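A single protein chain has been removed from this complex, and every other one stays in its place.
Moving on, here comes chain A:
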Amino acid sequence: MVNVSRSVALISLFLLPLLSFSFSVDNPTDRRVLVLLDDLSLKSSHSIFFNTLKSRGFDLDFKLAEDSKLALQRYGQYLYDGLIIFAPSTERFGGSLDSKSIADFVDSGRDLILSADTSASDLIRGIANECGVDFDEDSTAMVIDHSSFSVSDVDGDHTLIAADDLVKSDVILGKTKIEAPVLFRGVAHSLNPTNNLVLKVLSASPSAYSANPSSKLTSPPQLTGSAISLVSVMQARNNARVVISGSLQLFSDRLFRSGVQKAGSPNNYEKSGNEQFVTELGKWVFHERGHLKAGSLVHHRVGETDEPAIYRIKDDLEFSVEILEWSGKSWEPYVADDVQVQFYMMSPYVLKTLSTDKKGLFRTSFKVPDVYGVFQFKVEYEKLGYTTLSLSKQIPVRPYRHNEYERFIPTAYPYYGACFTTMAGFFVFSFVYLYHK
């Protein structure tokens, strides 16, 4: 037993430099990315997107989706930290890959970019569905918008959409505002509104609908208006991030470079918003941005430094937690004014907003409520785009000890007086009664 653990320790020591390049708690940015294509020509047609990734230090591994040697794991270890699936028409992956293994890949905390397109295969739809995204069931349908299409759309069926309804989040889309509309041609999907893990990043305009552009509409379309999501992200509970796009062309060099003018709008942009949009989204999905890390929860009585094993009711305590944000290269202090701590026993008894010292340390102090029980310090930080912080630490709170109550209550002094005078009186009375002749 000892030997085994020692050798494991040795091996891990040996592997440490190797491992440090991969995805880890301390270095959350993905490094090794597997790109699955259904056609190797995509490599050149989407080269800008891939090159920006490479230039940011990612190690892309291009494989055909049908490649029979595909494997995400070897010996129980994942070979990749991220996965890009640009294979909308693939019915079945080669090798050991299937929708379950991709779901497991996400469940292990790794990231995924999935792009469907018109006539996406059941496999791709299945993976999207695992992530809470429902593509239009009609496999021939596309998103059509007769009012906010791109004027450069030559076909005239208004399927090249200039979408500008972006989610307002600096974390997901970067600080620089995306001015130009994003060009999109592809399939619509919808999200379950009760699912709080998925989020529309790029929504269709209210006039959009999903139908087959080449055939006449016989019945009202199932998906319409802003219920249609064009690009969505999902952040799983373990903070794995997934981008799901209904359009593969969105990532293509052609749309990156093409100019855009939205129908009915006088603004003509030299370049579509696609490149900025996709790049920023790529930064987010591969944890270059919006990744928070919290140190342990520290608490102690006011005036002390050690953490007590138990608090007493009405104790004054100080609480602090360190929260850092990953900048892509290093951990920087996280600055926010909305981090809260709960002192929780079945419901929060104390809810306090923490103040930050701008160096990553969040602190507050409060009085333990007048209730005993087993409490928890809970920090549940769920902010749009950021990884979820969910920390808790159990701490019991005891009532007063029997000798911690005040010994004499001022208001009770008349009673004390009555007590003692009665005693004295009785003594005198007995003495008089017994010895008085």
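By definition in this document, a residue touches a chain if its C-beta (ideal position, glycine included) is under 8 Å from a C-beta of that chain, and two chains touch if they have at least 3 such contacts; residues count from 1.
By our rule, contacts and distances are computed from a predicted model.
A.B. asks: Report the protein name recorded by UniProt for the chain absent from the figure; options are "Histidine-containing phosphotransfer protein", "dolichyl-diphosphooligosaccharide--protein glycotransferase", "Pyridoxal phosphate (PLP)-dependent transferases superfamily protein" or "3-isopropylmalate dehydratase".
C.D. replies: The missing chain's protein name, per its UniProt entry, is "dolichyl-diphosphooligosaccharide--protein glycotransferase".
A.B. asks: Among A:R237, A:K358 or A:K437, single out the residue that touches the unshown chain.
C.D. replies: The one listed residue touching the chain not shown is A:R237.
A.B. asks: Among the options A:L217, A:I310 or A:L351, which residue touches the chain absent from this view?
C.D. replies: With A:L217, A:I310 or A:L351 as choices, the missing chain is touched by A:I310.
A.B. asks: Please identify which residue in A:S45, A:N129, A:S169 or A:S207 touches the non-displayed chain.
C.D. replies: For the chain that is not drawn, the touching residue is A:N129.
A.B. asks: Out of A:D39, A:D107 or A:E179, which touches the unshown chain?
C.D. replies: With A:D39, A:D107 or A:E179 as choices, the missing chain is touched by A:D107.
A.B. asks: With the missing chain put back, one of A:V151, A:A263 or A:M345 would touch it. Which one?
C.D. replies: Checking the options A:V151, A:A263 or A:M345, the one contacting the hidden chain is A:M345.
A.B. asks: Need a quick check: the contact residues on chain A for the chain that isn't drawn.
C.D. replies: Against the missing chain, chain A presents residues 92, 98-100, 103, 106-107, 122-123, 125-126, 128-134, 137, 191-192, 195-198, 234, 236-238, 240, 310, 345-346, 372-376, 394, 396, 398-399, 401-402.
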